[in-house]
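Here the complex is missing one protein chain, while the rest keep their positions.
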């Protein structure tokens, strides 16, 4: 059946014949394999253009920064899934990526939209200070978290965020979005009554948007990066399995508080 | 409850404190971000070691080669999923990766195991010819496809496979597994009665195993690479949606052949 | 690390020891298996209470109504995924469920929230008419679709919606939410300038909320129901595979419109 009003029937990413595969108009085998790094190829795939050296450097830095942070929930979900279903590594990676949501990891996209909105409201040469203030107040009024600020472990400052801004300065790409990200960080203590330092999910859109990477592709960055970390964890899980050990500890941290017959004694391991 | 016999409770990939994130024993922020390319970081994550320039070059080439091949089934599944659930890009990527299975894309892993088995059987300095012959006959006897050979579109030769072998020679990493992959290709016409050229999923393990990349991590290569292609398609889907257009064409290609009342007329669009 | 402010550590759904499994306080083996239908058990799991006969009847009707509607996008995604990864039926079901999103299938939840909001605004004995009018205007002003109304195939009326309302009347559960759902349908032509009949995703929350099923569990109904349909399709896919046939037709419906060398001729099958 015809769902929705889609009337496009074109795609401009890739086509092929028996001898040649075109990707973004370039001959994959003759021009790209062996020439481009994977990061350059990702930029080409998403934007249709080859990145400059500075763009590649910034994108590499964000992917490296966000790929791995230990046994976070999505890694645990992936390792438990592989322990239960070792026949399908792709299922374990998928289970891990499903946890790249609006609360964890996926907030890079929300933070990018936040920064872009400030930029749009201030306009060219406009008043960033008041645009920041207005938007933070709107988020507060609707009880939305300020995306890209604060971290449960790195409370004083997220060292990855610091490094990414530094790198963007070195690469010469830092511009308006980095400026906004830093301005918000300076203003938040006054607006919220407590400091809330820029985190890696706030720094990623700041440096990438300044480098010319598109807002619509922002969520792809943590998704791609985290796939690398998940693969590493799943290779380790195949060799030194901890999926069920983690699951047992997790279950023991929770108490059953529903109804039970008077004489029921739960197993320590239930 | 305690499932299975897992008695490990260690992991050696990452740990952190408020100031420092260690990845494979290195300081993520001070040593890796801005220094490593994403491909080098992926190698470090999976193996615990930094790659040489030749290793990085070979891994980059495989990731670029397998990232994108047009509107293949996994891309279609991802784009249809995003059209139906635009609120969760991570769900659409996951739906696409779930199609990296034993038949499509995931065959790089099976091909790696096939090549490694020939290598193991022939032993050091052993008789590759007869190891190839024996194993191909075993696969045939149990009606298993020879993994890594043949392609539905690239029937004469998969140009990506050719290029990867060439690149491994240039990088100086080509060794025993490449030799085996080529030997199998030469022997298949005689053993099967028809040519079946090496495809990209056969070339990837050949060049990666020779470069020192671990067998256990092979499936991670198409999974990581394909995530890049999926992200590009999903960015395009957000801008020029074709998910439901493809779905409609797919449904129209299938006829309902179950029971129906005599007077029932199916809709053209059902 | 400690993410978020979660400070609960209880769950009231199930516990067990070596001899006994409690589900919602009842002995699974001695009280439930062989006694409850699966639909009654689902109601118990979600709400903690056993359903009345009328509640069970309404829930059964909604699950039957939404379980299957042919080769819709989520079914196609699941069948293509199984064709590519036959080793993991669970992955194919997961790929299908990922398409139960805000646009397709998942709209039952949004429709439930819409009906509940009208009910809340009108208050006990309040003015439903003006609550409907205000909310529809708000949705229109923010360009949001009215959830639960309109269907791409069943343009005059969705026969499943009609039947569910009829059934709720027969079961004696129809009340305020059904009344609101019908009122909205009557008012939409005036408010939107065209008729937009109640669809199955609008009727499901209407009859379930009236029957006492919780708003928070609404999205679980299409998810559970569709799992049944997906399993049936995947059993058929194992026996008569059409996943790649659909995929080929879908790809042929799309034209490559990106750049290409002047002498490039795409394959008919690319």
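Annotations
Going by the order they are written in, the chains are A, B and C; count residues from 1 in each one.
FYI, contacts are C-beta pairs under 8 Å (C-beta built on N, C-alpha and C of every residue); 3 or more make two chains touch, one makes a residue touch a chain.
All values reported here derive from a predicted model rather than from experimental measurement.
The missing chain, though absent from the view, touches A, B, C when the full complex is examined. For the chain missing from the display, the contacting residue among A:28, A:83, A:118 or A:209 is A:83, taking the whole complex into account. Touch with the chain that is not drawn comes from one residue among A:43, A:114, A:213 or A:244, which is A:244. Looking at A:46, A:63 or A:100, the residue that reaches the missing chain in the full complex is A:100.
For the options C:25, C:243 or C:258, the residue in contact with the chain missing from this view is C:243. Interface residues of chain C facing the missing partner chain: 1-4, 6-21, 23, 28-30, 32-34, 36-39, 41-42, 45-46, 57, 59-61, 63-65, 67-71, 83, 88-91, 93-95, 97-101, 106, 109, 153-156, 159-160, 162-164, 166-167, 170, 214, 216-217, 219-220, 223-225, 227-229, 231-236, 238-245, 247-248, 251, 267, 269-270. For chain A, the residues touching the absent chain in the complete assembly are 70-74, 76-77, 80-81, 83-88, 91-92, 94-95, 98-106, 152-153, 242-254, 256, 267, 269-270.
The omitted chain makes contact with chain B at the following residues, 1-4, 9-18, 20, 22, 24-25, 27, 48, 72-73, 85, 87-88, 90-91, 94, 103-104, 152-153, 253-261, 264-267, 270.
The rule is simple: only the chains that are shown with their structure count from here on.
One inter-chain figure worth recording: chain A and chain C are separated by 29 Å, centre to centre, where each centre is the mean of the chain's CA atoms. Mean C-alpha positions place chain A and chain B at a centre distance of 23 Å.
Put simply, the C-alpha centre of chain B and that of chain C have 34 angstrom between them. Chain B has residues 70-71, 83, 88, 91, 94-95, 98-101, 106, 153, 242-245, 247-248, 251, 267, 269-270 in contact with two or more other chains.
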